[in-house]
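Please read through the structure below; I'll follow up with questions.
Of the protein chains in this complex, one is absent; all others appear in place.
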Amino acid sequence: MDFSLSEERKMLKETVARFFESNYKNINKRSENVYLPEGFCKTFWKDSAELGIISALVSPEFGGLGGDGDDISIIFELIGKSLCVEPFLASGVLSSTVLSSVSKINIDLINEVVEGNLLIAFAHTEMNNRYEDSFIETNASLRGRKWCLNGTKSFVINGDTANKVIVSARIDGNVNDKAGIGLFLVDNNQITNRSYNTIDGYRAAELIFDNSNAELIAKDNEALSCIIKANSAGALALSSEALGIMETCFNLTLDYLKTRNQFGKTIGSFQSIQHRMVDMMLEIEQVKSAVMLASSTYQSDAKTRDKNISAAKNLVGRVGKLVAEETIQLHGGIAMTWEYSASHYAKRLIMIDHLMGDSDYHRDRFKLLSVS
Amino acid sequence: MDFSLSEERKMLKETVARFFESNYKNINKRSENVYLPEGFCKTFWKDSAELGIISALVSPEFGGLGGDGDDISIIFELIGKSLCVEPFLASGVLSSTVLSSVSKINIDLINEVVEGNLLIAFAHTEMNNRYEDSFIETNASLRGRKWCLNGTKSFVINGDTANKVIVSARIDGNVNDKAGIGLFLVDNNQITNRSYNTIDGYRAAELIFDNSNAELIAKDNEALSCIIKANSAGALALSSEALGIMETCFNLTLDYLKTRNQFGKTIGSFQSIQHRMVDMMLEIEQVKSAVMLASSTYQSDAKTRDKNISAAKNLVGRVGKLVAEETIQLHGGIAMTWEYSASHYAKRLIMIDHLMGDSDYHRDRFKLLSVS
Amino acid sequence: MNFEYSEKEENFRLEVKEWLSKTLPKSLSEKVKKYQRLTKEDYEIFMKNLSAKGWLAWHWPKEYGGTGWNAIEKHIFEEEIIKASAPRIIPFGVNMLGPVLIEFGSEEQKNYYLPRILNNEDWWAQGYSEPGAGSDLASLKTTAIDKGDHYIVNGQKTWTTLGHHADKIFCLVKTDLNAKPQLGISFLLIDMDSPGIKVKPIVTLDGEHEVNEVWFTDVKVPKKNIVGKENEGWTYAKYLLTFERTGIAGVPYSKSALNHLKIVSKKSLKNGKPLIDDPVFSSEIAELEIDLLAMEIFNLRTVNAAAEGKAPGMESSLLKIKGTLVRQKTTELLRKALGPQALPYLPEQFDEGWNEMPIGPDYAGPIAKQYFNMRKISIYGGSNEIQKNIVAKASFGL
Partner (left out) sequence: MNFEYSEKEENFRLEVKEWLSKTLPKSLSEKVKKYQRLTKEDYEIFMKNLSAKGWLAWHWPKEYGGTGWNAIEKHIFEEEIIKASAPRIIPFGVNMLGPVLIEFGSEEQKNYYLPRILNNEDWWAQGYSEPGAGSDLASLKTTAIDKGDHYIVNGQKTWTTLGHHADKIFCLVKTDLNAKPQLGISFLLIDMDSPGIKVKPIVTLDGEHEVNEVWFTDVKVPKKNIVGKENEGWTYAKYLLTFERTGIAGVPYSKSALNHLKIVSKKSLKNGKPLIDDPVFSSEIAELEIDLLAMEIFNLRTVNAAAEGKAPGMESSLLKIKGTLVRQKTTELLRKALGPQALPYLPEQFDEGWNEMPIGPDYAGPIAKQYFNMRKISIYGGSNEIQKNIVAKASFGL
């Protein structure tokens, strides 16, 4: 057993932590970035790429410097702590997972992603597809020898500024069939989009495909297993991000409890508050444990990977709600304000349950996978 | 709106409370009764009948003096407070409900029950029938012009000492069909029984029917709606009993918190404990409200009756667990002992969720009935 | 027992319902239903109609121009205005200051302020909370220094709801600086256009501006603006806190939210099937509905006791706690029901007249926002923790 990080990873963690700290110090900086035209800060993104942060999310096999579960989890825990809105999830995890999992590898494309020159979004979710892997209404058809897509993809994170988009579409079969799915690469000039901010500060878009030209990169079993892997990778990343947020929420709350006075005592001196802090701390330790298990088995067979990731994401959903709500409640009014960082942490923490499968979805998936 | 009891009911409540108080004062008395040959105290039972307690559970139409939802709920709340194990549920509620709901009324039989001369048990549950109304495997068949039963009924409360038993059996159809059910009256000399105590102090029995002679008292729709009504009446009685137990548990705990010292202070002076007491109190008020609603609409149409009773029994299951577990935890070791009454209250409170439908069953039933 | 309303009460309900259907503009109730931002005028339209009908002062005795309703009538009235999606009645003047003036105000104050409240001439704000004193009102720091015929007020109030609309504010201020907490506090009426007052918006986590900071710098307030006696303001403030609050559990709000939840869960799909058919999700709804059903009876029991003249004791606190939990749970399930549809945040959608295509179904827009907004209800008006302390102290003798 080995619960510690390798020396290399420890260094990575320190470097990235320092980088985030100096670039994302306070919540106003983040709010500024949210309202930039891209919904994030291009300079920061380019700098992250140069520092090797995107590279750390990609395996050496494909020109990266990491790509293991532990790498994803280290980086996203720090993303959680700094609450940064850069497209690490969309381009760094989801799209690069697909690109490095298909059989036809385009190493140049991955390099462009790793270097931060190319932003690729992953468009799978649709208005009627809650979190399902194979529920796809967007249609793909062959016109002569060219693929062409029709339909709408919803809630595509960073879908507006992405240079290219990886799109799941149905080639054949009924809406929820496991077979007949294709994954396509589409240039953004083929797509009409409507972009907006999400309530937790990200940029997302509806992507409309109207006879859009598309390049097929995987189909049938291969496509489905790439979608599942990307969704699991995303769920692992989000679980780790949530862990970082929870730790921050806990610390913000603890600091507040120590300084804020009511009835002549610090709030933290009230026993009922103390016991609730212990409950929170305990559940955060549980989340930390579940994330460790999920990240350490990310390279295992798909079933083990997905089972442990579902365990983590389900727990994150449940504990996230507890931590977000307790953080606000134990602070009182101040945490209801836009000005104070805790409210933004709480919002992101809650909304993580609406991405890549909520606690119910992952509980059900865990149930199926834990039957041995 | 009228939230108060009528003068008559107030008097009833006072009389019955005084009677239980003087006859069931401490937990040892109850434990003695549990181990009497009948599993209860015959003298006490006879005295209760003379005082009119059984009569209060039966409508004037059938020779009783009450029988409304409020009557059931008043008496069973007091039963809960005294934790008495007399066959009020089996003979006073379940069987008398059936006897007064069938179309062929046998008024003499009801009179015998009301006077406490005749004990009738209600045998519906089977080993494979969890809490369902129509899941019946016991078989009824005609031999010439006589009905005869074969099969086993399980967990029949007071089924060992009952003079007669009302038995649900399948005349026709598949095991879970709504049609083809009959209700039968069977003399105890036709039944082989194996009797035992339940973990909460009641006496129950497995009843084996081997070509037992039986009298048909209702069939098909009439039989099923009698079973449903009896089960609902039982659930209302048990919910009220649970309310009485919760109130007692709360008071026992509060008294203990005020007197028990730890670390130089009463336990009750710890804020985290106080807040848990408030949570308990609040939920008990909720239960009280739900029981009031259920008892006040007991005479309404079957759908309203069953919906409100299911709401109450579901809440009782959830809050019962909270109150039983908190009562033990807040007391500490002392409530783990047989000697101290709280442990017996807690056990009965928990096991009420295993009778006449648990919280899951009633939640599902409520769900069906609340769709309007 | 019987929880049905009497014929008289049912007739009263009908009267309220009919009046609302006649006088409440459809465009206004639509805005409320869509959670759109209400203007000052939106609130005033409804309150002026109430004035004209004689129903604005629904908590006042008849002799002062109030309705003289008992608790059950108030309860019915409140249920109906919520069901009709009317704007809320801004409570600061009519429900809060009014009763205090009636009980403790001078004849001059009553004669001047009460008619103005009845006619919506003043928009009042409440100046209780301060940055350092949330639930702990007794430790407030805003001072009013005696200068002969006037006070000079300095300090800061916060969480002032709709303070940016207000003409006047009633404040708790410290008039005896040497007194212990709770003592030396006075209840002062202040014109918002006095020199030295500054209102700063507080944007809440949902991006909305409803509450404010109010800063006082050397604000001159005439002495006649003090209510009751100097240094006894704490008594009047407490009077307000214990003032009969039949609506504290928010039952009608939760009922309408639960209804909405069921509709949303029918429209939301999981694996192509209505979410409401999912056994786990529908079980959560069912248990919430049961909690609400019980709470409604609990609330009615308390309303009924109040109508019979019994003072509400710990019931108010218990109902406040449960009421906020149930309402918050409803908004949580609404949020969960949406799945990824909860993500988009289009602040412009809540402006009057916005008529672009929403992202996703039209009901989706306000839901996540409402969930976050509703976190406040277990904090303000005496947090749930404070309510528990009150119950423990008052009912347990612990």
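As written, the chains take the letters A, B and C, and residue 1 is the first residue of each chain.
One rule holds in what follows: a contact is a pair of C-beta atoms (placed from the backbone, for glycine too) under 8 Å apart; a residue touches a chain by one contact, two chains touch by 3 or more.
Remember, predicted model here, so these are calculated numbers, not experimental data.
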(message) Going by the stated contact criterion, tell me the shown chains that border the hidden chain.
(response) A, B, C
(message) One chain is left out of this view; which of A:Val16, A:Ala290 or A:Met336 touches it in the full complex?
(response) A:Ala290
(message) To test your reading of the contact rule: which positions on chain B touch the chain that is missing from view?
(response) 125, 127-128, 130-132, 135, 154-155, 175-176, 194, 196-200, 202, 204, 206, 261-264, 270, 272-273, 321, 325, 328-329, 332-333, 335-339, 343-344, 346-347, 350-351, 353-355, 358, 360
(request) Over the whole complex, note the residues of chain C touching the chain we left out. (result) 278-280, 283
(request) Against the chain that's been left off, what residues of chain A make contact? List them. (result) 1-5, 70, 254, 257-258, 266, 268-269, 271, 274-275, 277-279, 281-282, 285-290, 292-293, 295-296, 308, 311, 314-315, 318, 363-364, 366-367, 370
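Everything below uses one rule, namely that only the chains that are shown with their structure count from here on.
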(message) Of the chains shown, whose Cα centre falls closest to the middle of all protein Cα atoms?
(response) C
(message) Can you work out the whole-Å distance between the CA centroids of chain A and chain B?
(response) 52
(request) Could you grab the centroid distance between chain A and chain C? Build each centroid from C-alpha atoms only and quote it in angstrom. (result) 38
(request) Please set out, as single numbers or ranges, the residues of chain C touching at least two other chains. (result) 385, 388
(message) Quick check on chain A: which residues sit in contact with 2+ other chains?
(response) 270, 272
